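Excluded from the complex is one protein chain; the other protein chains are retained at their positions.
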Amino acid sequence: MAAKSNSLWKYTLIRLRRNYLAIFGFVVLLILIFVAIFAEQVAPFGYAEQDYMMIRKPPSEAHLLGTDEFGRDILSRLIFGSRVSLQVGLVAVSISLFAGGAIGAIAGYYGGRIDNILMRIMDVQLAIPTILLAIVISAALGPGLFNLMVAVGITSIPRFARLMRASVLSIKGMEFIEAARAMGASHTRIILMYILPNCMAPLIVQSTLSVANAILFAATLSFLGLGIQPPFPEWGGMLSAARPYLRNSAYMSIFPGLAIMITILALNFLGDGLRDALDPKQKR
Amino acid sequence: MADKSATPLLDIRNLSVQFNTDSGVVHAVNNLNLSLQKGKALGFVGETGAGKTTTALAVLHLIQSPPGKITSGEILFDGQDILKMTESERQDIRGDKIAMIFQDPMTSLNPIMTVEEQIVEMISLHSDMKGETALKRAHDMLNLVGIRPERGKEFPHQFSGGMRQRVGIAIALACRPSLLIADEPTTALDVTIQAQVIDLIKSLQEKVNTSLLLITHDLGIVAEICDDVAIMYAGHLVEYSDIRQLYGHPMHPYTQGLFNAVPNLNSEPGGRLAVIQGLMPDPTDLPKGCSFSPRCPYAKEICHEKPCGMVEYAPNHFVDCYFPLGVKGGQNHE
Partner (left out) sequence: MNDRTQATDALLDIRGLKKYFKVSRGLLHAVDNVSLTIPRGRTLGLVGESGCGKSTLGRVVIGLIEATAGEVFFNGKDVLKFTSQERSEFRKHAQIVFQDPFSSLNPRMSVYQLIAEPLLINKVYSSNQQVSEKVKELMDTVGLAERLITSFPHELDGGRRQRIGVARALALNPEFIVLDEPVSALDVCIQAQVLNLLADLKEQRGYTYLFISHNLSVVRYVSDEVAVMYLGQVVERASNRILFEDPLHPYTQALLSAVPVVDLDNRRERIILEGDVPSPINPAPGCRFAPRCRYRQEICLNQDPVHREITPGHFVSCHFAGALRDSRAR
């Protein structure tokens, strides 16, 4: 037997590579990240650059996706908008993941009263419709990118908490945890080195799907006028602004809509692919 | 093999089964030749990974394909090749002519059906009995396995492990199959319960006149209820004979190793067990010659080169070895 060892992650990668949809999702994500980082270089125009001669012009050679009601290039605005979408996605999910994960881990590990209290708080939050909650938080915090991210992040905390708690509960009963205690490991060490690494799989999958969700949320909130303020572009905001012109300049809605759709789809494919690849029950 | 005068009930010829996995092609069963006579009990012995369960599933044609595949061979049941039948013909046979008891009594029963419903299901699938008659037969089966018929209305989780296994036996025997395959039926049970279940299987085998293929790793259980025994290693059959002969004069070095490695209730405490070094070979990378040769203390050059094949070194005693123990002409004397 070779000395080269394969941790469980390697097998995951092998399985993932075979899933074409997941690869598509991954590639789209990469393109998005690239475009978001290098927006200044990639975009043909600035996002606020107005050309009064080109108001609401359909797609042409000069403006590949047309212009909006202020003469701004839609393609460029979409490109800069990706920056917002990704930022919201990543930051919001990070908030949900760490806060929710911590709550779920503590509730699951310590059990008893702590578990009860924490989970009831989560239940209360779940009883409130998420969009309503996001609107309320967003309105309370005020406009701006950061507040948008926080609002979206908070709404997903219970989902992560529940997921983490379920994983922790199932791992907690395994013999290697007992073995660790028999060796004298502290609670912290057990949570960090024994429980968390073994709970990653469902959380990773949920994170990918949550990024998609967060982007959709951000778009919704911007559509409703909360969150990002003009002139900074955000896909949902662009959709909202295009509403009055739906009949004559449909392209103004279609392209932002497509951007949202493709991104969400790609992330979902990636998430599904990860879930399948991480499933230990698949025949190796 | 065995008694050539009568047609064997089950005749496996040259069976090979493969599985396609991420790590390569697993050769689970390799050129297996085995037969079982009517009314006899055959013990099918081997360690984990030897291919016993795969063989049993192949007989019932229950191997998941993909990733599994039967690459060669015939499985003749009462003269007919199971592998050549249509699926509906096989469904008729399963449960009716060939029945199986599984290892884990917890998961092999349907948790949402009562016990008698499960027996009735088996009966109604394969006969015209319906309603009251089927139920009566189900209660007869429960009686036969030592469970009060009133308990038929209970669910599996209300029974203990041993009782559940009895229910499994009742289901398996409900249609009086000619062949009963028991895959490690008592491994998950306590010793005293195991004794009850083994005795039950033995007495029922005689009462219902079923032939038995008992898959196990426990040589003690085989000694209790089997007439013949076949030893399996790395997908190959390495030794076959009747109980007396094989237990009295094991010829294959692996068989001998198995007997030596088992701590015996009657033996002296302390000391060391004679150990066969090493592990069973990687089923994706089987040795060129005899599959046991890398571990065999008596292996010679030819053993590493070419597999031997089953040879009848004594009447009805077949060994897959060039130099079986205790045989003159083979160079290994006990």
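Order of writing sets the labels: A and B. Residues in every chain begin at 1.
By definition in this document, contacts are C-beta pairs under 8 Å (C-beta built on N, C-alpha and C of every residue); 3 or more make two chains touch, one makes a residue touch a chain.
Nothing here was measured: the structure is a model prediction, and the numbers come from that model.
Engineer: Who touches the missing chain here, B:79, B:131 or B:248?
Structural biologist: B:248
Engineer: Among A:18, A:120, A:181 or A:243, which residue is in touch with the absent chain?
Structural biologist: A:181
Engineer: Among B:8, B:162 or B:235, exactly one should touch the missing chain; which is it?
Structural biologist: From the options B:8, B:162 or B:235, the contact with the absent chain belongs to B:162.
Engineer: Which subunit B residues touch the hidden chain?
Structural biologist: Where subunit B meets the chain not shown: residues 47-48, 160, 162-163, 190-196, 198-199, 217-221, 223-224, 243-244, 247-248, 257-267, 269-270, 272-276, 279.
Engineer: Could you pull out which residues of subunit A are in touch with the chain that's been left out?
Structural biologist: 1, 3, 5-8, 174-176, 178-186, 189, 193-194, 197-198
We take it that only the chains that are shown with their structure count from here on.
Engineer: Report the inter-centroid distance (CA atoms only) between subunit A and subunit B in whole Å.
Structural biologist: Their C-alpha centroids are separated by 52 Å.
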